[in-house]
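A single protein chain has been omitted from the complex, and every remaining protein chain is retained in its original position.
Here is chain A:
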Amino acid sequence: MSDMAAKPNLSPSVQEAQGGRGSSPVPATEHGDHLHHDDHEHHDQHWLWKYVFSQDHKTIAKQFLITGMIWAILGGTLSSLFRLQLGWPEGSMQWLTPFLGKWIQAGKLNPEFYLALVTMHGTIMVFFVLTAGLSGTFSNFLIPLQVGARDMASGFMNMLSYWFFFLSSIVMFSSLFIETGPASAGWTIYPPLSALPQSIPGSGAGMTLWLVSMALFIVSQLLGGVNYVTTVINMRTRGMSMSKLPLTIWAFFLTAILGILSFPVLFSAALLLIFDRSFGTSFFLSDIYIAGQALSNQGGSPVLFQHLFWFLGHPEVYIVIMPAMGMVSEVLATNARKPIFGYRAMIGSLIGISLLSFVVWAHHMFVTGMNPFLGSVFMFLTLIIAVPSGVKVFNWLATLWRGNIRFTAAMLFSIGFVSLFIAGGLTGIILGNATLDIQMHNTYFVVAHFHLVMGSSAFFGLFAGVYHWFPKMFGRMMDEKLGYIHFWLTFVGVYLVFMPMHYVGIAGFPRRYYAWTGFDAFSQFADLNKFISIAAILAFFGQFIFIFNFFYSIFRGRRATQNPWNSTTLEWTTPVNPGHGNWPGEIPAVYRWPYDYSKPGSEVDFIPQNVPYSKTQSSNLPYEQDMAE
């Protein structure tokens, strides 16, 4: 298949890799800027170029997915370790010595390593799994397929995007093994803790590697993001107007724009922090005594870092959740066999969320002593986000309402997503209030909130996406039964972990504490903490069912048909195993929106986007009939 597709459909950028000249990914069509590709012989692609340094968006998507899965296992393992500490603070961890070595001292987890565990868990999950693993995978995979393009606007930059991510991963991973341990100042790396190597061991070489890794990561995100946006703007097939795009594409498009606008700000913050750490500047440092010694740094402001960080940090949570929202919309409509309810309202609410995401960052900083008036402005803007979020939730529920629901594994995870998004979103309204947030800020209530609404929801979106698009990725089906078991274990597990956290949080149980047994006020929560830990570790081990299902199905799964879910979008018009170039022949043109499910008068319960109105006389609405003629 790929051989057949290789010659005529190969994107020119690949031809360049094989010896063509020039740098344009687009051939000499409108601009004769770019000369001759025809001066080379065709030969079969070496496996290295086909699977490793591939410029095919589908291969790059799989690379992102599998790297993300490895990171997710690692991030989950770290959380299991600190849940052991929190559940059994008095217990012996001697048995972990073979794995953790010097970080276990006299049967106890090293307190500094506990901080490192929490920091790395957050960093890995937010950036490496739910940003790169989620939008890296599905933006890459679905954008060209669903808009009707042969590949990304620049296959080469797309490949670079993955390899920068890979490099960043290597640097971050290596920081786990250095003498002083990885970064330990929390995933938000607030200075001065992160800026002074003498403050904690983790702020030494571990922090330097963290910053280098994040700089590479940001480059990767920018290379990917500009590509996604350009592809959506420029590479849509004939008829695919912006108002006929599947909601997945709208979500990826806006996510990429958020990334392009917010990641450079994190880069600025990281750069200034690097200067503070290694070049003697004082952007974030002032009047510091450490170990009885006065530092010469003066004039800096640690709150400035928080402003810069959260200017990225808040859009970042929408970068994590919006791709999941888009995929869930698609999976819900397909499996409810109904058009998505309120298509334009869904787009509008995505745009609303994107705009608002840039003006609410200071709600992470209510406890920094900010002007209460400023706080109330940010509170007001934050609470407005409930409106577009509410629109989305009601539209998802209305899509399900009286649908002819098929409970596939992807559908279950999508419904689970809606459930978690509601459960976690409601506490967002509580925490958005400055007065309540000041009370709860350093408790487990916040931990419970963001793990439900952003962590678990985004994971559920990721799972829904993998189960739904697996047939397109690998030409085989995942096992549904294992999918059901995986869903119920995860769904119940997540609620068992995070519901009790709300309770202990309201009761005042503080986050970030390594040991809480010294305080009478908190020792009554020993049983509940044990319960949370058991649930968390079980839910984590439940994920290995998914891992097994995933890899087993790649090789042994039932063979997929071309359109296993009877879906309407363009990716299902490609062959079962599309080669580079996606469509062996012409790219189909698009005539209708992507949600013609169960249309009255139609013989089948779905009409793909590439079916013209002239062929569906029986189901056309009057204005569509006009277009058919």
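In the analysis below, contacts are C-beta pairs under 8 Å (C-beta built on N, C-alpha and C of every residue); 3 or more make two chains touch, one makes a residue touch a chain; residues count from 1.
Assume contacts and distances are computed from a predicted model.
Colleague: Name the chain not shown, per its UniProt record: "RNA polymerase sigma factor", "succinate dehydrogenase", "Cytochrome c oxidase subunit 3" or "Carbohydrate ABC transporter membrane protein 1, CUT1 family"?
Modeller: Answer from the record: the omitted chain is "Cytochrome c oxidase subunit 3".
Colleague: Could you tell me which of A:G107, A:G280 or A:G601 touches the chain that is not displayed?
Modeller: The one listed residue touching the chain not shown is A:G280.
Colleague: Can you tell me which of A:A195, A:V265 or A:A410 touches the chain that was removed from the display?
Modeller: Checking the options A:A195, A:V265 or A:A410, the one contacting the hidden chain is A:V265.
Colleague: Among A:K108, A:R150 or A:H486, single out the residue that touches the unshown chain.
Modeller: A:R150
Colleague: Which residue from A:Q45, A:Q63, A:S220 or A:T237 sits in contact with the chain not drawn here?
Modeller: Only one listed residue reaches the unshown chain, and that is A:T237.
Colleague: What is the set of chain A residues that contact the non-displayed chain in the whole complex?
Modeller: Residues 8-9, 11-12, 23-27, 29-35, 37, 149-151, 153-154, 157, 222, 225-227, 229-231, 233-241, 260-265, 267-269, 271-272, 275, 279-283, 286, 296, 298-301, 304, 307-308, 311, 581, 587 of chain A touch the chain that is not shown.
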